[in-house]
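Only one protein chain is missing from this complex, and each of the others stays in its spot.
Chain lettering (A and B) follows the sequence in which the chains are written, and residue indices restart at 1 in each chain.
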Amino acid sequence: MEEASRTRASFSRRVLNGLLLCSGDMEHLDKYMKDKSFVLQLAVCGLRGVTRVILANNPLSGGLILAALYWASPWQGLLGTLGVLASTLTAVITGQDSVEVAGGHHGFNGMLVSLLMGVYSSAGDWYWWLLLPVFLGSATCVFLFSGLSSFLDRWDLPAAVFPFNIIIILYLLCTGPEHPYFPHHSVKPPGALESNATELIALQVIRGIPLGVGQIFACGDLGPSLLILGAVFLYSPLLAVHALLGSAVGTLTGLSTAVRHESLYSGLSGFNGALGCMAVGGFFIFSLWTHLFAIASAFFSAYADIALSNLMGTVGLPACSWAATLVATLMLLLTGSLAAYRIPIGQVRAPERNLQLRSQWEAGNTEERESADEHKGS
Amino acid sequence: MEEASRTRASFSRRVLNGLLLCSGDMEHLDKYMKDKSFVLQLAVCGLRGVTRVILANNPLSGGLILAALYWASPWQGLLGTLGVLASTLTAVITGQDSVEVAGGHHGFNGMLVSLLMGVYSSAGDWYWWLLLPVFLGSATCVFLFSGLSSFLDRWDLPAAVFPFNIIIILYLLCTGPEHPYFPHHSVKPPGALESNATELIALQVIRGIPLGVGQIFACGDLGPSLLILGAVFLYSPLLAVHALLGSAVGTLTGLSTAVRHESLYSGLSGFNGALGCMAVGGFFIFSLWTHLFAIASAFFSAYADIALSNLMGTVGLPACSWAATLVATLMLLLTGSLAAYRIPIGQVRAPERNLQLRSQWEAGNTEERESADEHKGS
Partner (left out) sequence: MEEASRTRASFSRRVLNGLLLCSGDMEHLDKYMKDKSFVLQLAVCGLRGVTRVILANNPLSGGLILAALYWASPWQGLLGTLGVLASTLTAVITGQDSVEVAGGHHGFNGMLVSLLMGVYSSAGDWYWWLLLPVFLGSATCVFLFSGLSSFLDRWDLPAAVFPFNIIIILYLLCTGPEHPYFPHHSVKPPGALESNATELIALQVIRGIPLGVGQIFACGDLGPSLLILGAVFLYSPLLAVHALLGSAVGTLTGLSTAVRHESLYSGLSGFNGALGCMAVGGFFIFSLWTHLFAIASAFFSAYADIALSNLMGTVGLPACSWAATLVATLMLLLTGSLAAYRIPIGQVRAPERNLQLRSQWEAGNTEERESADEHKGS
């Protein structure tokens, strides 16, 4: 009996260790991958790229997210896969920094562009001509990412999803609802008045909160959205909490400005809040103070998203994640008490790891100081 | 007889000295305030913030302006007061630089946001729910001010009223003319054709010039506008001249592009010119050369304002002070003969004081050179 329980304990410890190895940034994988074939390396950096969208960096999370997308719609899953591969390969060909490429920095914008092209297309699934703009758009993201990084580098700011936001808007502007080759849905602004207003269903609104996390990948089904949330949880539980909290804040914001019910139910009013919240949660050391700023950032992102959606909706365009990207950039520029918690862009890891590294570093500092004091004393 | 006249002379000298003490930046007040209570300090830095809108920095001018606003409309006065307090307190809580807070740098954007929210609201005065967006908007200004300052600091540029312009546009976009909670007036572009065009009344146009100074604070009454002009005069007579001149240039610009009469009469076509003129008058050492540039800046601001108003009017938005803020930023970036007169942002005082400091500094330089020559001679 005792032996059995001991075996079970050791087994569960091994499972936990395995899980811990699979969570976080999985830096140990990089050493292991060094002498592997190009295709395998490409797959891993593609999967890392998939998670970069949600500020994560973990190939297993990437696999889960991709599975969620294939689950929601095989066509969307295919588009996403092609997008991340096209832009990563373009980055390799145009000679981008190999560490950046391996970290998946050149994949996520291409992936988002492809997914959104698929979602907005009104030509239906499996419309193979769509692959042309998908390839071109994903490849162009690399140019924008590289150019914008040079520009924003002066302030140690990331190019983030600016390339995606620019390319998808340009694509939608080039084509149109009645375009002969690439027709797409026109977007209705969230502030548009509803002709037959119905009662708001509370349960649907609450359902919109996890959907808000899925909408980051343009996914509007509950199951896959929960799987995506699980993928974030695998990378970092703290980040998953921020995502849910941000989405809830976004929904609250939508309620306070009386947006269309459809916008609340689908999670579209939540995903900018989620991104804004995760950005502060991810780029700053976790503390009570940063947590309050993360909530403020979620509110600001969500309100700005409603404003931009109404503005861009006048010409039939979506606001994508412009709001969250701009607000996150602003938060990174902030001076004052938040700036003390900021992590330099190159050193960002999973929130838990950031916390650990900071406390180690602080402990190290204290020890050093103590030993210095001792030396003085002696 | 002689004694009486002497007493009168000494009395008027004392009055003059008292006035001189009350004009300019009143730096002597800072030393006096150091050991006073927090509430009193907050009041002074709030009043300084009120005057920052018109590039001044004088608590007494701030008091006069606030009185003018209460005179024009008690509700507007209350909103302005709450806005300046809300953003200054947010700056204190988020740990912004205390010298900046004390100088009122974090108050003026919040104040403008609150005033404009009140002016555009179509829910009428004393609609208490409006305090919610007023507080939120004013607080958010601090984030934008801090982030934009970090960004623009590379070129020694001020964040100026960019935060106000961004927040008010986002607010108006979030809500709308038919919004259930926060309805607001739709804005008619100045270039809109008038159905029943009447003769232009010259006196009304001239009346629009001082109103242009009042419109900086969204105040459209003649009496309060003149009081605001008086407040500028108290801080610096030179700046007041620039304000009036710029407003006149703006009105002239409006006439040359045949804007709606309403726009000329209300002073709305003048206030961007006034701001553009004051910016060059305030941030550069006064001289004939800078004065010409100030007039050019007023013309450019006013034309840009008409253009932007027409553009933003297509979606029912006002152009606020975007034009003047952008042109002023451009003038500060200028190379060539104007750049020689530029004062570093941190050292800007009242125009008269700037002139005095410059001539002292030059005199000092000459003396040094002379004494150096003497030394050489001996």
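Definition applied: contacts are C-beta pairs under 8 Å (C-beta built on N, C-alpha and C of every residue); 3 or more make two chains touch, one makes a residue touch a chain.
Please read all numbers here as calculations on a predicted model, not as lab measurements.
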item: Given B:287, B:337 or B:356, the one touching the chain that is not displayed; value: B:337
item: Option from A:15, A:200, A:315 or A:363 whose C-beta touches the chain left out; value: A:315
item: Touch with the omitted chain, as defined above, among B:143, B:162, B:182 or B:300; value: B:300
item: Hidden partner interface residues of chain B, rising order; value: 154-155, 191, 193, 256-258, 296, 299-300, 303-304, 306-308, 310-311, 314, 329-331, 333-338
item: Positions on chain A where the hidden chain makes contact; value: 91, 94-97, 136, 140, 143-144, 146-151, 154, 169-171, 173-176, 178-181, 315
